[in-house]
Each structure stands twice: as C-alpha cells, then as structure tokens.
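So that we are looking at the same thing, I have put the structure below in structure tokens.
For this view, one protein chain was removed and the others were kept in their places.
Entry: subunit A
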Amino acid sequence: MPKLTVDGIEVEVEAGATVLQACEEAGKEIPRFCYHERLSIAGNCRMCLVEMERAPKPVASCAMPAADGMVIKTDSDLVKKARNGVMEFLLINHPLDCPICDQGGECDLQDQAMAYGFDSSRYAEKKRAVKDKELGPIVKTIMTRCIHCTRCVRFSEEVAGVGTMGAVYRGEDTEVGPYIEASINSELSGNLVDLCPVGALTSKPYAFTARPWELKKTDSVDVMDAVGSNIRIDARTGEVMRVLPRTNEDINEEWISDKTRYAIDGLKRQRLDRPYVRKDGKLQPASWDEAFAAIKAKVSGLDGKKIAALAGDTVDCESMTALKDLMGKLGSPNLDCRQDGSKIGGPRASYIFNSTIAGIDEADACLIVGANVRAEAPIINSRLRKRWRTTAGDFKVGIIGEKWDPTYKNDYLGAGPETLQEILDGKHEFAKVLKASEKPMIIVGMGALNREDGDAVLAATRAIAEKYGMVSGEWNGFNVLHTAASRVGGLDLGFVPGEGGLATNDILDGAAKGDIEVVYLLGADEVDMSKLEKAFVIYQGAMGDAGAQAADVILPGAAYTEKNGTYVNTEGRAQQGWRAIFPVGDAREDWAIVRALSGALDLTLPYNNIDAVRSRMVELSPTFASLNVPTKAEWTDFGVSGDMKSDGFVSPVRNFYMTDPISRASVTMAKCTEAFVKDAAAEKVA
C-alpha cells in the first residue's frame, strides 16, 4: 500500500492505484477528459497533468502508478501553466458553437475551460473540420467537436463488445468513428452520449429540446426489464425529457440500456388519459364514477370464483398489493402475475437471481439456460462480459438454448433439455468445466421456464446447481433471470393463485369457456386477448395497447415516471422510484385507483395513503422491509422432476427494442428496430 503526499496531505492508496486516484483520495480535483474509472487508461488528453517531485516535467496523473514516497503537487504554478497549455491546444480545433451545442451546460470542456482556458485564442490559422458520422438512430455526431479522448472507442470495445468505433487516420487527420459507415449495433450505445466529455456525441432523440439547468431531476427505477437499473428522470414542465443512469455499483454500475433510456417517448403516445366504458360495442369516454358504476353493476353479487386478475410486466408493487387485497375481498383466488405462464413461484430461492448481479464478479463459470441475456437484460450481459474480460478469458460461459451473440467467448452447448440432461448426467464436455470451477453459476431464463414442462426444467437446473456445487456456504449460483420488472415483486407479494385458484393459462381458458366472467387486467397486455372476448374485461393501465382494446372498462393509470412505486428486481432487491411528473389527464396512481374502486364496491381497503400500502407490503413479504438490499433466500427443495420435452428453449424476447406497451409505442424504439433487428425489414414487407 503506497503512501504518498499530495499537496502536503499524506494519503495511502491501494497498490495499483494511479496518482490521479491518490489525488482524489486527498480531496483534490483533477481535471480530465480521457480518463474514466470504468474504462482502460488511455492517457492521451493530458489534462490531468500534475507536478511530481524529482520528475523533469509534469506527469499525466491518470497513467502514472502511485508509488511510495511520491510528492505530488496539484496546485502549483507549473501545473496551472501546463494545464492551460493543454487546454489551449484542445481548443485550437474545437468550434465555438456552445450556444447551439446540446452538451452546453454539462460539457466537461466548457467547465474546465472556465478554470484553465484563455479568454481569447492565439491561433490564427484555419481550424480543421471533420465530416460527421452516421451512427444510427440514437447517437448524433458533430465530429468537429471531438477532442480525441477515445472514451467512446474504449467503451464500445470494452463494455459493449462491439468493435465499431475507432480512431482512424493519424495526426491532424485523426477521426474518431467507424472507418466504413456503420451504426453502433449495441443495446448500450446510449451510454456513449454520457461518456463523451464534449458535444461530439449527443443524443439524437433529445436533440435541441432542453438545457440541463431547466430540468427537474428525479431519482427512479427502470421498469423496461427486470434488472431494476437506477435511473434519473429529467423532466421539464410536466414532460419527461430524458432518462439518465444513476450509479449503483451493485446493479447497473453507471450504464443503462437503450430501451431504458429512449423508450420514454412512447409515454407521449397512445396514452389512456380518461376512463372509458364500452357502450353498444364501442368504448365511450366516461367519468370515474361511471366507470366504477359499470364495474359495480357487473361484479355485485358475482361469485368470486368467476372473477380473475392478471398483473402486467411493468406494474408497481403498491398496485399489486391493493389489487390482491381487493380480490381477497371479492372472494376470488384467481390471480396471477405471470402473464407468460412460466412455472415459477415456489420457494424464494427458486425465482430470484441468488448470486446477485455483483456476484457475477466472483463467478468463474456460467451456464446460461434458455436466456438471451443480451436481449433480456443487456446490463447483466455487460457484467458477464466484464467478468470475462477481467479474468482474461478464464470465465467460461456455456449456452443452452437459441444461438445468440453474447459479445464474449462462449461455448454453445445445445438447443434444449437434452443438453441440459447430458450436463446433469455429467456426459457433456462442459460438465468438466463446471466441476473444475470453484464458484460456478447457472442463469435460467424465462425461455426455459415458461413451457409446459417448466417445472421439470426447473428441477433439472436445480439438480445441476446441487451436483456442481453451485450452492455452497455463502455462495449461491442458482440464478433466475426475469424479463418483467414486476415479476419478483408479484411473487414476493403472493400475487399468485390462492387456494383452488387458477393460473394465467387456466384463467384465459376459463374466460374463453365462460367460467370466468370478469377479468381484471392490471397493465397486462401480453396475454391472448381473443380468449377474453366473452368476459367482462377491466383494464387498468397507462398505455392503449392490446389490453385496452379488449377492455369493457378502462381505468387510466399512471406510467412508471408518474408515480411513486416500489419494484423488486430479478435479484429480489426492492427499490423505490419517485414521481417525476403528474399523470396525464384524469389518470391516477394505480394503487389509489384500486382503493377508490374498493370504496365504490363497498369493500373499502384499509389504507388511505401510500405509507399504509407499504406497511401492508411489509406484512406480506419481508422483502419490502429492507429496501435496496437483496435479502438472501433459503435454499430449499423446488421444482418437480419429470420428463422434459425435446423442443429447444426459445427466449421470450424476440426484439429487444419492443417488449412492452411503452416501448412498442416509442418512435425511437421503432427506428432502432428498423435499423438493428434483422427480420424487421422482412416483416415490414410481409
């Protein structure tokens, strides 16, 4: 542990730390452009120069390893002069277009020029101009502004795993971008915009819409997948302008996927902004009272067994709690939060990502079963890639299911249960890898569990976990990867069939037969609506998607940006998001709608504010008692051993960019689909 002195302050840093990190330890701010904690060190911007005793000239602190006895000065005249010089060179070819630049107000170059820039330029020659690059529907480029820090090059190579960006040509002709025109085909490309310290890479959908100081910033949690990425919602005058990542080392580090970032424009289209009631076969606008009255007329006196409720993929735990309690009061055991009919919901350890996402950093082998992790949870896939990179390829990954490109080295083992059985029997080559590793893990996707034989597959994966020591001591490498943000929360709350209750597929069949007369869809759009034609359908949600079309009564709810809500991610980590803007029109927070409806039905639920709902949640599951920390689940028996079918596992996510009503309504996601999803063009023709 080297000890060094920074501006007279003695600091001790970890071996392998850089001088820049030591300076930060001492509380000194070092200006930088190319240095980034999560990327490799380039040392090419030279902005982080510091004075080091006994060194003949200033040193780039980001690339200088901290050593014992170093004496560093960060505030001397030499340092100031050196940085001024670097800044002057950087500004030589940088255009003076800050007033029309989207980076203005949050630009590293602009900020640091305030400290180290001159008031005028001494450069009288012609400035250089660089042709803009076309990088696809997400990243907008103004390459003349580029200062060649190569953060984007390193990000796309190291984190995203797509070698699109590079620094081509040389000297004054250097250009950052692809050599041949190519879009950045990565689910993480939006992060390039955050990484760029200047305005060279900016957000295309957000272009020229707002200045950072006009925005109200609200902390929230993403619902586009089950990762629970921490986000910040920036809103202005009641409109969500953009979504940015919030750093959370345990979940998303500081990245978010493009869907998380850009699906929000879907929230401005196809919204349900007032209640509707179907009259004479047509949905007619109605008041809340009329909508509740229509429901009351249908539900009053109806046997609870003829009522069913389904919760969608993006709903918050508060509203599921309220609906579960209402169903209890109505005497209905028919409720389910698993729209896809997946066979999960036993002991808690059987349906969460037990190792936690950060746990991937410790694993040394991984078996992926029936999950296209890149499409289902790009953030987790980047974590797997990071593990593969930091172990220099020693992290062995085997994939069973469809073939997909994970961006890191992997062994494709087979398509379905047969391969799974071979591994369980120890006949497969990969079994040796699992046997030899100390902390192996398995990731089981919904593609493996949403089948009729899901129980048997679950039992087989559990047996593999047992056999290869995936669960030992503190380490639990049995992981289920969910695709829906609400799923784990729903299971924790017990939003599953009660005694004698029906699960999703039975509810749908019952409705088709006429046994189920009322179906309450809480943001559920992914089920086969044709089976609900006979039933009286209540749809509560924010988006006018499939569910709303099939509805007899529509209760307009709030989107995830418009309500305070609790979500449990695939790790079983409960997190709360805050309201960034108010719901549109007459829409209300979802738990409050259910509460109001319970009043109208004379079945008043016992809570009047969100805190009371949350107390009820804690009663239902200890998950909600400790926010932001995943609670360890006890390893018990689950799954039902049985014969597995021979069909291969198929990932439920066919198109990463469109998985839920919000992303389906998003213009940006539609453009991405067209640009990046191979079959999209063909589908369009057909």
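Definition applied: a residue touches a chain if its C-beta (ideal position, glycine included) is under 8 Å from a C-beta of that chain, and two chains touch if they have at least 3 such contacts; residues count from 1.
Going forward, contacts and distances are computed from a predicted model.
Enquirer: For the chain not present in this complex, what protein name does its UniProt entry give, out of "Phosphate transport system permease protein", "NADH dehydrogenase", "Thiazole synthase" or "Septum site-determining protein MinD"?
Expert: Checked against "Phosphate transport system permease protein", "NADH dehydrogenase", "Thiazole synthase" or "Septum site-determining protein MinD": the hidden chain maps to "NADH dehydrogenase".
Enquirer: From the list A:163, A:238 or A:585, which touches the chain that is not on show?
Expert: A:163
Enquirer: Identify the residue among A:89, A:118 or A:179 that touches the chain left out of the display.
Expert: A:179
Enquirer: Counting contacts across the full complex, list the positions on subunit A that touch the omitted chain.
Expert: 157, 163-170, 173, 178-180
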